[in-house]
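Some notes on the structure that comes next.
Other chains of the complex are left out, but the ones given are in their true place.
In this document, chain identifiers A, B and C correspond to the written order of the chains, with residue numbering beginning at 1 in each.
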């Protein structure tokens, strides 16, 4: 199974001590510029630069990061393929008839748009990776509290957070035990095995929930939950650099809005 | 001594279940260490859950400082502040996403101010030795560390009574030892402690009083040496004798030991055998034990300790002493079971230094005195000041 | 099926956020009211949320390729009702995007709308309706979970089609295209999810 939750990596990131607000501003800023960009150029610049920040400053293994880039690939390629075939404009580059009734056509416009979407996905995903791999959610909770998100929302999120890790460990154990007794070896019975695991996990979860209630009561639970611990230090220069970086990206976005692979504008 | 918690004729059965407790009566005195011992399903946990009102008995009363518990929300909250409960599985107890937040859970719900909360959390974390762990999420701590976080979460509310359900279960020996030492320290700080365990050896050496339970009933409540020498009762509770008691019985049966005092440690056995064979006493000149208060330790003293050649063994007791020793670079030979080990070394002719603080100093004095009286040895204790003067 | 970060252009990602937010807020209002009545519900919801996340993070057997996994929201829809599911779903989706890179932040609105709002609503009302008709419990669970998944997938395809209508023919061909491309993984997935939920509920009922 071997899942690696990004959270564990974020806890040991080289950027752990930068104030979460700075990291969020950088990450979200890049995402927004990426999505708003009209040329593939800016998202590509964002993807490359923010990946460098993640890998170099955040001290993430290069090989691990490269593997991450495959996560969005499946969805991205399929969806972009659809766009390339249905959003035709401009010169026809390729046309073929399949099954006799379906004509697939690729045009310069559709390639341009496909390129743009693909670059946006990678720009956005790399920025998202940056947030995931450098900012532990535990710190985002504190931030959310400061932003006056409703208490019950934050409390619920914190509890879910805690239980994700507990249940994950259990799920992994159960799965391993099943594999050791030759479960999942054949297609037949796999669904049954999976259901059994999920069911057993559900029972475990339910029992945990009941125990949790007792534990909270034991510690005088009175409807209060959230309290902030220590935060990363707020570092002025980091914020300044972030804003400078975002501003230059914004500039590039505006300057490059007409640059396309096949020239021409997207309408 | 005051009675802190008193259970009278408790009866309890879980909904749709068989009886879990049957006419259970027990008194926990101020400053006492009690161990509930019995097989799984004997009702140990059920009994513990009665102590802070988590379960309400079908009949019988639970008294806290003489007053019967009222099960109103407010009274319960007050009770639970004073009777801290540490669960067997820390994963069931640790709620919040970071260590700091989790330890702060109790104080926050008790409406401490932010300042007070911070102080009590910091203190509790220092006590368990996890000061730098505040920002870490609990899921990547080790089992022993999680247990300590769970303890800190309870200590932050500063309860008088501490209830531990299986404090050492699933821990490796090193973590288990450090948890038990923490319990000892808490005990010296004046807390009353009640634990449940099925580790016979642990209960035997740790507790003031042993409560044997089986099938929801208390079948015996007495001093450890009495509790673990009753073969029939042990068999009933499906427990075995501690190794040392078993050895002692075998020796008695063979006529190789006659002492009336049942041994509680390796030291005791050695003492008994020594008395019997007149070999341990006198054949070597015994060493002495130097006692140093960790609170008065400074760089100069530490220097002298490290370079003093007459002292072969250095033991550290309690978190303060260990921290000090580490800070001043004093290498500790023993960090657990210190008194007995030093006594053993002393009777074989080596000189020891024990660094400790607070109430544990008295403990050292009384234990050595007791040992001397029982075994006929004459191990001397000197304070470090006197030791320096004499040399 | 999650829409990746960066895939939806303006104004579509904003539109889906605006559509999803009121549902979330109403869900929170409901949640708050329930918690005031009965605070015991919080730990159970927390654990249920954890369960849904973990379930959705496990790869299903025999579905290869892409990031296909069960949505799990059918469970909370059946047990807690659709409004609470919206809140739970929102948190779970947020964690999925942050912990697993499934989905994204700008596209969170769209994903929420399909997975945490429309899916559970359909699942819940189908379940209630069939329950009234005295349909066999397990068949009911299967249909509810199956539809919950299927509807989620259809809505996602619709969201994609709205953002990228075909140049010739507009919305419909585009919708069909997205529906078709992802059908390969999503339809078997919905069936499997239905089956898995039947096994889960069987398990629960036996115990």
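The rule we apply is simple: a residue touches a chain if its C-beta (ideal position, glycine included) is under 8 Å from a C-beta of that chain, and two chains touch if they have at least 3 such contacts.
Quick caveat, the model's predicted, so the values are computed rather than measured.
Novice: Write down the full complex's copy numbers per chain kind, following the labels used for the displayed chains.
Specialist: Counting every chain in the file, the stoichiometry comes out as A x1, B x2, C x1.
Quick note on the criterion: only the chains that are shown with their structure count from here on.
Novice: Would you identify the chain whose Cα-based centre sits farthest away from the centre of chain C?
Specialist: The chain farthest from chain C, judged by C-alpha centres, is B.
Novice: Taking the mean of each chain's Cα atoms, which chain ends up nearest the overall Cα mean?
Specialist: Taking the mean of C-alpha atoms per chain, the most central one is A.
Novice: Using mean C-alpha positions as chain centres, tell me how far chain A is from chain B in Å, no decimals.
Specialist: The separation of the two C-alpha centroids amounts to 48 Å.
Novice: Using Cα averages as centroids, what's the distance between chain A and chain C in whole Å?
Specialist: Once rounded, the distance between the two centres reads 18 Å.
Novice: Could you give the separation in Å between the centres of chain B and chain C, each centre being the mean of its C-alpha atoms?
Specialist: Chain B and chain C have C-alpha centres separated by 51 Å.
Novice: Considering only the defined contacts, which chain A positions touch chain B in the complex?
Specialist: These residues of chain A touch chain B: 7-8, 11, 136-138, 141, 158-159, 161-162, 165-166, 169, 208, 211-212, 214-230.
Novice: Could you list, by residue number, the parts of chain C that touch chain A in their complex?
Specialist: By the definition above, chain C touches chain A via 1-10, 13, 28, 31-32, 35, 39-40, 42-51, 53-55, 57-62, 65-67, 75, 87-88, 91-92, 94-95, 97-102, 104-106, 160, 164, 166-168, 173-174, 177-178, 181-182, 192, 195-204, 207.
Novice: Using the touch rule from the top, collect the residues of chain B that touch chain A in their complex.
Specialist: 52, 54, 76-77, 80-81, 85, 87, 91-101, 104-106, 108-111, 114, 117, 134-140, 153-154, 157
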